[in-house]
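The complex is shown incomplete by one protein chain, all other protein chains being positioned as in the whole.
Lettered A and B in written order, each chain numbered from 1.
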Amino acid sequence: MTEVTLSNIVKFYGKHQALHGINLDISDGEFVVLVGPSGCGKSTTLRMIAGLEDISGGEIAIGGRVVNDLPPRDRNISMVFQNYALYPHMTVRENLGFSLKIAKMDAAEIAKAADEAAGILGLEELMDRKPAELSGGQRQRVAMGRAIVRHPDVFLFDEPLSNLDAKLRTQMRVEIKKLHQKVGNTIIYVTHDQIEAMTLADRIVLMKDGHIVQVGTPLELFNTPVNTFVATFIGSPPMNLIDGVVSGSSTIQLADGLSVPVPASAQGQVHNGQRVKFGFRADNLMPYGHAVEEEGERADLELTVTLTEPLGTETVLFTDLAGTEVQGKMLNPRPVRPGEVLKFRLMLDKCHVFDAATSDAIRG
Amino acid sequence: MTRRRLPEWFLLLLPAIIVIAAVVLIPLIFSLYSSFTPYKLTRPSTLWKWVGTYNYEKILTDAKFWAAFGRTVLFLTIALNLEMLLGLGIALMVNKVTWGQRTLRTIIMFPMMFSPILVGFQFKFIFNDNIGLVNNALQSMGFNVALPWLVDGKLAMFSIAFAEIWMSTSVFAILILAGLFAIPRDPLEAAKVDGCTPFQSFRHITLPFLMPFIYIAMTIRSLDVARAYDIVQIMTGGGPARRTELLWTLMSRTGYVDARMGLANAMGYVSIILSVVFTIYFFRKLTAARAQIGMEG
Partner (left out) sequence: MDRNQSYRNHKRLMKALHFSGLFIVMSIICIPGLWIVLNSFRPTVEIMAKPPVWIPTFTLDHYRAMFGGAGEGGVPVFSYFRNSMIVSVVSTAIAILIGMSGGYAFARYRFKGKNGYFVGLMLFRAVPGVALSLPLFIVFARVGIIDTHIGLILAYVAMNVPFTVWLTDGFFRQIPKELHEAAEIDGCTRWQAFWQVEFPVAKSGVASAAIFAFLTSWNEFALASQLTRSVGSKTMPVGLLDFTAEFTINWGGMCALAVLMIVPALILTFLVQKHLIAGLTFGGVKG
């Protein structure tokens, strides 16, 4: 069993505190994605698990064993780096076999393990090339091969796809997921790309400024964000947020005299005069005839489209609501000209309310 | 179990620090001390006689010293600037060549491999008034002259500077050429499209980009400006009548010929300070120039 436990992990770089007490339990075989804006401490966390950074405070355990002071080689982990870090003076075969050679395994075993890894990743043809003679995607694959050769307890990935072009990235994403299904190891994966996080993760850890903001399955983060940061970070396009003030106990007064009822989930949690942010996703603001669900509370609005982004199966519509630019969506798209006025339907029971002062979600 | 408690970087630097302390620092401290004594090699007991700043006062009031000092600074300033300009010119010319560039680059590096003392002898030979290549060539071309290249004060200074520049221009040419290779194409092409003349784009794009490379060369050069000592020592020995005397030849004469170590070491300190000032100056320029084009990484 190789669960990974971080208890109250703190990291200082000199005076600068990069991590403020990270607590995280990762169970055996789980695919956990650390996601967050650049500089939030994802890599630092991962590198501390790997043993590449000193731990300023707290405790890291892998498979129940505290590893705080163990060097990387004694942690039985493997890591794929953003720039691959292939050994440029070795062939693909030697790159794959390097860790086993260091472990003093005999040549036949090393060759077998390298061939096996090459088989899994489709590298058989490239075994005698040097990294400089490989394309980006091939290098990426070799880096992964080097990680799986040693059958580690935990795989660590630090933004492994960010140097690839968009198409290859999608393709490798699928391969990583398949690899996880095949080998079933614990994977800790770092990315700043929320789509990667959503598609890959069993569980997402969303970080900001050295803190964990929310931990949960992709759908939990999507459907019940704990604050406006999660709401705008997860999902594309980001959640629309409009300033408003609670009036009475069940109405939110937006600018322009518009008002909406307090969503059922937040009822009883707000008080008169509270400043809030009213949030909803583009999927929940659609023109008539596109709103899939016919049940639930709805508000009808007439809005002027200012800009459209056709994506094929759907079109994102930009419009103004209560003085704020918001985005809606149209399924079964047809050409829409800027300036066209459409009748939109806002699904009120899918809306969110956040406290304007703390940014935290208000939810029962 | 504790990892990296001792600072590894210090352990790694330690051998370098030790060897430099032993071979450079200790002798320098000794010489600093002896520069406050009337130490003469021939009379060891003089090492224990403290005369304070007597030696320094003596050189500060010595016209011969000041002449050598001024000549050294002037010589370095002229030589370094000429080397830089010539190096720039050579690099630009070689950069324009479309074939055989590698060969040219190798040829440019030639003088870098010559021992300074060898350069001294080489030009002593070439500028020899009797059998030297230069005078032989002049005479064969019909000028019935035997120019006293190394005997006349002005000509001797010229000959020495020529040798020095011959030896050291390569450093500039090679590094500036490396800089030219590294210049990104885009800004140059953008400038061309924006209507810059070749001179304007050189002035506003190429040159700022080359500055760090020029300063690297300057720094490297200032680290061993004193190599000129070898050349001068061989070519003229500071003569005729001290007209080519530089700080270093004066010091070496005072120390070895006159055996006045204390005085020579005082001069040595002046020369060290001179080198250090040159080096620090260019180091700072280098850092600044690097920051300016965002190369500090």
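Rule of thumb we're sticking to: a contact is a pair of C-beta atoms (placed from the backbone, for glycine too) under 8 Å apart; a residue touches a chain by one contact, two chains touch by 3 or more.
What you see is a predicted model, and the numbers here were worked out from it, not measured in a lab.
Among B:107, B:190 or B:207, which one is in touch with the chain left out?
Among B:107, B:190 or B:207, only B:107 touches the chain that is not shown.
In the whole complex, not just what's shown, which of A:52, A:111, A:195 or A:356 touches the removed chain?
Residue touching the absent chain, from the options given: A:52.
Of B:28, B:82, B:155 or B:183, which one is in contact with the hidden chain?
Selected residue, touching the omitted chain: B:28.
Can you name the residues of subunit B that touch the chain not displayed here?
Residues in contact with the chain left out: 7-10, 12-13, 15-16, 19-20, 22-28, 30-31, 34, 89-90, 93-94, 96-97, 104-118, 121-126, 130-131, 133, 136, 139-140, 166, 170, 174-175, 178-179, 182, 213, 216, 219-220, 222-227, 229-230, 248, 251-252, 255-256, 261, 264-265, 268-269, 271-272, 275-276, 278-280, 283, 286-287, 290, 296-297.
Footprint of the hidden chain on subunit A, which residues?
50-52, 71-73, 77-79, 81-83, 85-89, 98-99, 102-103, 146, 150
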